[in-house]
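Submitted below is the structure of interest, expressed as structure tokens.
For this view, one protein chain was removed and the others were kept in their places.
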Amino acid sequence: MRLTAKILKKPITSALIAIVCGFLVAAVVLAAAGYNPWQAFGALFSGMFARPKYVSNVLIKAAPIILTGLSVAFAYKTSLFNIGAEGQYIVSAIVVTLLGIRLNLPAPLLIPVLLAAGMLAGGIWGGLVGLLKAKYGIHEVITSIMLNWIAFYLSNYIVNLPAFHQPDSTGTYPIRESGYIMLLPNWKRSPQGMAALSRIPWLREVMMRTDVNFGILIAVFMAVLVGFVLYRTAKGFELRAVGFNRDAAQFAGIDVGRSLLGSMLISGALSGLAGCVAIMGAAPHNISTLAAFENNGFNGLSVAFIAGGSPVGCIFAGLLFGGFLYGGQTVQADVGAPSEIINIMMGTIVFFMALSKLISTLADRLAKGSALHAE
Amino acid sequence: MKKMKKFLAVVLTLGLLASAAACSSPSGESSAAPSSGGASQASSAPSSGGQKTADFKAAMVTDTGGVNDQSFNQSSWEGLQSLQKETGAKVRYLESKQASDYATNLDKLADDENNLIWGIGYAMAGAIGNAAKQNPDLQYAIVDNGYDPKTMPSNVAGVMFRAQEPSFLVGYIAGRVTKTNKVGFVGGQTSAIIDQFQYGYQAGVDWAAKELNKKISVSVQYAESFSDSAKGKAIASKMFSDGCDIVFHAAGGVGVGVIQAAKEANKYAIGVDRDQAYLAPKNVLTSAMKLAGRAVEMVSKDAMDGKKVGGKTYEFGLKEKAVGLPENNPNLPKEVYDDAIKLQQKIIDNEIVPPYNKDTYGKFKA
Partner (left out) sequence: MQISEKYAVQMRGIVKTFGSLRALDHVDLDVRKGTIHALLGENGAGKSTLMNILYGLYQADGGEIYRNGKRVRIKGPNDAIRLGIGMVHQHFMLVENFTVAENVILGREVTNSLGVLDMKRAREDVRRIVEKYGFQVDLDAKIEDISVGMQQRVEILKALYRGVDVLILDEPTAVLTPQETNDLIGIMRNLAAGGKTIILITHKLKEIKQSSDACTIIRRGKLIDTVNPQTVDEETLAAKMVGHPVRLVVEKTPAQPKDAVFEIDRLSVRDKRGLPAVKDLSLKIHRGEIFGIAGVDGNGQNELVEAITCLTRAESGTIKINGEEIQNTTPQNVIRHKISTIPSDRQRHGLVLDFSCEQNTILEKYRSSPFSRRGVLQNGKIAAYAEKLIRDYDVRPSTCALQPARGLSGGNQQKLIIAREISNEPDLLIAVQPTRGLDVGAIEYVHKMLVHERDAGKAVLLISLELDEVLSVSDTVAVLYGGSILGTFRQDQADEKTIGLLMAGGKQHAVNG
């Protein structure tokens, strides 16, 4: 009993329980709608893992949402709710696209410039929220939502500027190839590359059929770095102190306003990096007219939530999310079930994560129950 | 916020599923009529019943509008479903949530050994070109985009519509019906496709004006969006208050706002792509239909019959019955409709060639 209680209290347990519950609810919904759940889940997983390139695509899809997840998780450690990750992602995508089209630089220069510019753009977008919060106490959720819409319409405006709009398309021109962060994009198309790859079929498939890029490595590196900053540096100590107890932090001489600003700057830069990875890493390497938010930032909220705010947890939650987003489309194609089922599943998982408090209460009950028995 | 959104999604989808389960018959009735003619280049093709029907597989990737967009994605899917019903071919679709999904979705369909893969909408042109290069043994087709030898290999077929033809007809109707001698046009994003609608429409209005021997002005405005219905409503409202009594739109979701404005001003709107009368039965004069599903079905049949469909652009117009007017137009005087049908025959017979861009419009007027 006590062991059960102890296991139940671990954050990873509630995540797993939430995931299982998500599958259960999805199974019920599928069955109710007349689809075979096993077949659907089979399709989901084969859509994620059946071929090396699927795995590669999952990684490609996961990289940006791991980064937006990190962004949200980071801000959350300072008790800021960065619902503005979406907007920060969008402005970064805009800036990267514009510069990527206009700057005629070789790859070793263009890639760092674009990464820096995207992070700066996202950072400014997030920092604005932090500044308004620190200076005037305006709630970050309100300003973030406003800035999301501003970014949204700004993006649509820019897409339609004659200078950048690709005629007879819904988007801009793609960025220059020297701004791509795919793995050896030129080599793999060269005769030597083709020859080398033809000897290793799986690698050939991954390399040729997907936009294998450095995004996932960047995401994992950032997760580790964010973890280090939060838990091992003085700055992280300060940010977390502010997050846990703003009054005590101020009393102890921490400049709370500066911490809030700094936190939103970093958080925004992480979302901005997500935008960089998406534009520079995968086709179509441009921005196009948005009819609705693409949810790269909002999915980050769910990722951070499933990860319980843990930076390293964001890697796994982001992979899960990316996998479901990508594999979910196979469910639709193979079983005919609408991809909304996958949304239901993700929704349920997030929902049950929200109930994880309940699970730890349950654990308390269990512990108490066994204590009473012990008497 | 997100939580709520997800939760809403759960609730809404449960509701959707419940209603979907309630009506068990598959959709697709709108294009259930058997096709009589083929595409222009393939008009001699025999009707369905080739030998490889049973193992023929066709699939499509929607653009970000999704499969229930009330527009060409939905229509295209209905076309594939109709194909399946008639010939037993296997059909399926994948929805794209973002532009970056185009490539991965097309790739996934290539794995499933589909014989013909459709991309719906010109936004997918680049992705289709790349996919076709990677899979030279598969056939691809794209709706609303011509075949471009510079960017596409020869296993890609372009499918274009002569949207100027139905636009000409609705323009003519608008010219006949208007009392204020002012009509309007609301476009989505400026592009060659929307040009077809605009100039075809203007030419049709001119035709009616010449017939009636009067002057009718057309005000034209673009929303620079295909989704912002509020903007469509604002533009149309302005047009109505400026004296227009009929407004035609070629602007996707923006048009929903146009039709709403017509309803509120109690004036007329003209629908596009499908018969949009259901949006405002008293205020939709008629619609310039562009039946993507019919085109998808016809080209798919060609491919099924073993023809090489790639390397060219299919053009669909009134002759192929892939564009046209709805049969029932309760708000339209009978004689106007009959005259429009006469014009339609003239277009089919090439006696009238409606313009599709600024240049041809200039020549048409001259």
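The chains carry the letters A and B, assigned in the order they are written, with residues numbered from 1 in each.
By definition in this document, a contact is a pair of C-beta atoms (placed from the backbone, for glycine too) under 8 Å apart; a residue touches a chain by one contact, two chains touch by 3 or more.
Please read these numbers as outputs of a predicted model, since none were measured by experiment.
**Student:** Just to confirm, in the complete assembly, which displayed chains does the hidden chain contact?
**Tutor:** Listed by label, the shown chains it touches are A.
**Student:** Pick from A:A32, A:L161, A:V224 or A:A252: which residue touches the chain that isn't shown?
**Tutor:** With A:A32, A:L161, A:V224 or A:A252 as choices, the missing chain is touched by A:A252.
**Student:** So that we can see where the missing chain sits, which residues of subunit A does it touch?
**Tutor:** So the residues of subunit A touching the missing chain come out as 232-235, 237-238, 240-241, 244-245, 247-255, 364, 367-368, 371.
Just so we're on the same page, only the chains that are shown with their structure count from here on.
**Student:** So in the complex, which bits of subunit A are touching subunit B?
**Tutor:** These residues of subunit A touch subunit B: 25, 29, 32-34, 47, 51, 53, 57, 61, 83, 141, 156, 160, 167-171, 174, 208-211, 278, 282-284, 286, 288-289, 291-292, 294-295, 298, 301-302, 305, 325-326, 329-330, 332-334, 336, 338-341, 343-344, 346-348, 350-351, 354.
**Student:** How about subunit B: which of its residues touch subunit A in the complex?
**Tutor:** It comes out as residues 1-3, 5-7, 9-10, 13-14, 16-17, 20-21, 59, 63-65, 92-95, 97-105, 107-109, 111-112, 121-123, 125-127, 130, 134, 145, 189, 191-193, 224-227, 253.
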